[in-house]
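Removed: one protein chain of the complex. Kept in place: all other protein chains.
Letters A and B mark the chains as written, and numbering starts fresh at 1 in each.
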Amino acid sequence: MNAFNSRLAGALAATTLFTSTAVAGELVINTDTSDPAPKAAFEALIAGFEAENPDITVKWNLFDHEGYKTSIRNFLTADAPDLANWYAGNRMLPYVEAGLFEPVDDVWEQNGLGETLASAKGSMTIDGKIWGVPYTYYQWGIYYRSDIFEQNGITAPETFDDLLAACNTLSEAGITPITIGTKYLWTAAGVFDYLNLRTNGYDFHMALTKGEVPWTDDRVKATMENWKRMLDANCFLENHAAYSWQEALAPMVQGDAAMYVMGNFAVAPLREAGLTDEQIGFFQFPRISDDVPMAEEAPTDTIHIPANAKNKEDAKKFLAYLARAEVQTEVNKTLGQLPINKDSQVGDDKFLQAGYEMLSGTEGGIAQFFDRDAPAEMAKAGMEGFQEFMVKPERMDKILERLEKVRQRVYE
Amino acid sequence: MFPTPIQKRSAVAQTVYKVALPVALIVWLLPLIAVALTSVRSAGDITAGNYWGWPSSFNLLENYTAIFQQTPIGQYILNSFKVTIPTVIGAVAISCMSGFALAVYKFKGNLLLFFMFIAGNFVPFQILMVPVRDLTLDLGMYNTWYGLALFHIAFQAGFCTLFMRNFIKALPFELIEAARVEGISEIRIFWFVVLPLMKPALAALSVLIFTFIWNDYFWATVLTQGADQQPITAGLYSLNGQWVAAWHLVSAGSIVAALPPVLMFFLMQRHFIAGLTLGAVK
Partner (left out) sequence: MTAPIVPDTHPPLRRSWWKENQQRLAPWLFLAPGIFMFAVYVIIPIFQSINISFYDWDGLGERTWVGADNYVELMDDEAFYTSLKNNVIWLVLYMLAIPMGLFVALFLNQTVRGIRIYKSLFFFPFVISQVVVGLVFAWFYDPSYGLMNIALGWFGIEPIAVLANEDYVTYGIIAAGLWPQTAYCMILYLTGLNAVDPEQIEAARLDNAKGAKLLWYVILPQLRPATFIAVVVTVIGALRSFDLISIMTDGGPWGSSRVLAFYMYEQAFSEYGFRMGYGAAIAVVLFLIMMVYITGFLWKMYRDEKGY
């Protein structure tokens, strides 16, 4: 910082006793796993690690899911833990570029992770270095109430027209076809991603998130037109901007809504709220264009060592532990998600099996997620635009022009 | 309208007034009453959508023990005290001295300094945010209660100095002059003559600052994070993110967070209002 501040800092540091020293053998972990299932998964993970390493005490700071996104930058610069969870792909780029994450190539090398975690190596690599250890991924798609579908004589849609027809039938029956809570914006991005992947394909979607295509491109407009068709068919929950994604689960649990475009982490709270596996179903987001190979979204969650961590040695031990096949099996069983390690077992849960099958057979490619593929500023502006579009579709051109303006500045 | 004392009005008017008072109060406090009621509801009531009817069961103990056992709310409260109490002491101490200096001495720049304190007190937080955060980082005090308290002390010094200076200015100046004639040093005048007369101001200012700092949310989010160091305001927001739609817990948490300043207010009501309304009467 500037000269004044650092001089003052020196003066004060010399006179105060306020110095924090790391306790030897203490490992500080920050995570955003505040929802019940992820919380339980981490409790078990940490307990297992401590049992194996009795000389290490883990100090775990739990942040709420949405607040963490703001906090991480603060603590990485200011008060770094030894480990922090985050996401693969472009989402970790700013921290890598700012030198806030530590490369962990040695952990990968010593533990043969290049082989066991091979599938995620690409999304963990920036500038030829590996920046963390992935431990879970999960499919996105449409979760639905199979009992409600049955009552209304609907089967899982395979084409976009089927989906729109289902929306019409359901809303005529007084049921909200698709529940969604866009208060924190990213849920709308899930819908956009799928519509864009289905309308224009994986390569176009990645080019768009990389800033290589203008937002005012006709192909983007085609995606938005498809979205508009969904809006016209009354597909979505009213007042969605007032709810978080968890709050939007309630109508589905209560039987007032039938579908949810979500990641597999939605299954745990649905079950917890009392729905049985007979009542919940899953289908792949329907095909829109026959010429476009089906691509999917499967975000990978990761753990990183901050560059300013105090206890990197034990942190690496933890990463090695986390990468192990049986550990990933256990963690993902509790999370209800898919392990990265190829020797891990995929839980025999029907949603996990369905997701695993779908993702292994994907021809189109696997995207992370809009806010992980696009840089942060673009993502924020984009998601705000999607939310606005869902309420005011007539503003499409204005919204796309605004996004184009952001694109020109961000990717400069 | 105004000040016809109700006793002089007709019996009907008196009755109407006496009925209107509690009704108005209930409407006014309805949001709080709802929160208090919700904080004793069961989770079942919440999922069943029974928010405004009579609770199906009273879970006072369950809910309040639950928030203390399952969440770090106790730690948050403790952090709030750790930030608030030193701030009260520090800000009051500093402002006693600067208020004294500005009220008692005539010197060049007196009014200018006084205005600087006032103006600084009105400045939008956002213009301080980035540099203060950097400074706190450089001092190694980011995410510590004392880093937060230090800032609060400095910022509150503005308001407190205004308050103290006006209070001391209203004291009889003859006392100080008499002491000077006796040859008593300025420091002893401050300590033995003026300070004892400032007791009401000290009390008023202390309760006010306590409430302000306890309720601070902005700086808590800028200078601290995580359950270790964050005060209850920021903590409650974070917990709200975790207790999604578990309104019985959110409500119980809110009540716990509101309790210390509310108690402070009721115990020290006279001082509190005296402090707040200083200047409302000439």
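One rule holds for everything that comes next: contacts are C-beta pairs under 8 Å (C-beta built on N, C-alpha and C of every residue); 3 or more make two chains touch, one makes a residue touch a chain.
Because the structure is predicted, anything quoted here is derived from the model rather than measured.
Trainee: Of A:37, A:72 or A:113, which residue touches the hidden chain?
Mentor: If we include the chain that is not displayed, A:72 is the one touching it.
Trainee: From the listed residues A:59, A:129, A:183 or A:271, report the one that touches the chain absent from this view.
Mentor: Touches the omitted chain: A:183.
Trainee: Among B:43, B:66 or B:94, exactly one should touch the missing chain; which is it?
Mentor: Going through B:43, B:66 or B:94 one by one, B:94 is the residue touching the chain not shown.
Trainee: Which listed residue, B:89, B:154, B:171 or B:193, touches the chain dropped from view?
Mentor: B:154
Trainee: Kindly note down the residues of chain B that lie in touch with the hidden chain.
Mentor: Residues in contact with the chain left out: 1-3, 5-7, 17-18, 21, 24-25, 28-32, 34-35, 49, 51-52, 94-95, 97-98, 100-102, 104-105, 107, 110-111, 113, 115-120, 122-132, 135, 150-151, 153-155, 157-158, 161, 185-187, 190, 211, 214-215, 217-218, 221-222, 232-234, 236-237, 240, 247, 250, 254, 257-258, 261-262, 264-266, 269, 273, 276-277, 279-282.
Trainee: Touching the missing chain, which residues of chain A?
Mentor: 2, 4, 8, 69-70, 72-74, 77, 94, 98-100, 182-185, 238-242, 250-251, 376-377, 379-380, 384-385, 387-388, 391, 402, 409
Here, only the chains that are shown with their structure count from here on.
Trainee: Between chain A and chain B, what is the separation of their C-alpha centroids in Å?
Mentor: 40
Trainee: Once bound in the complex, which stretches of chain B touch chain A?
Mentor: Checking each residue of chain B against chain A gives 47, 134-135, 137-144, 146, 225-228, 237-242, 244-245.
Trainee: Going by the contact rule at the top, pick out the chain A residues touching chain B in the complex.
Mentor: Contacts found on chain A: 1, 5-6, 8-9, 12-13, 18-20, 30, 34-35, 61-67, 71, 74-75, 77-79, 244, 246-247, 250, 273.
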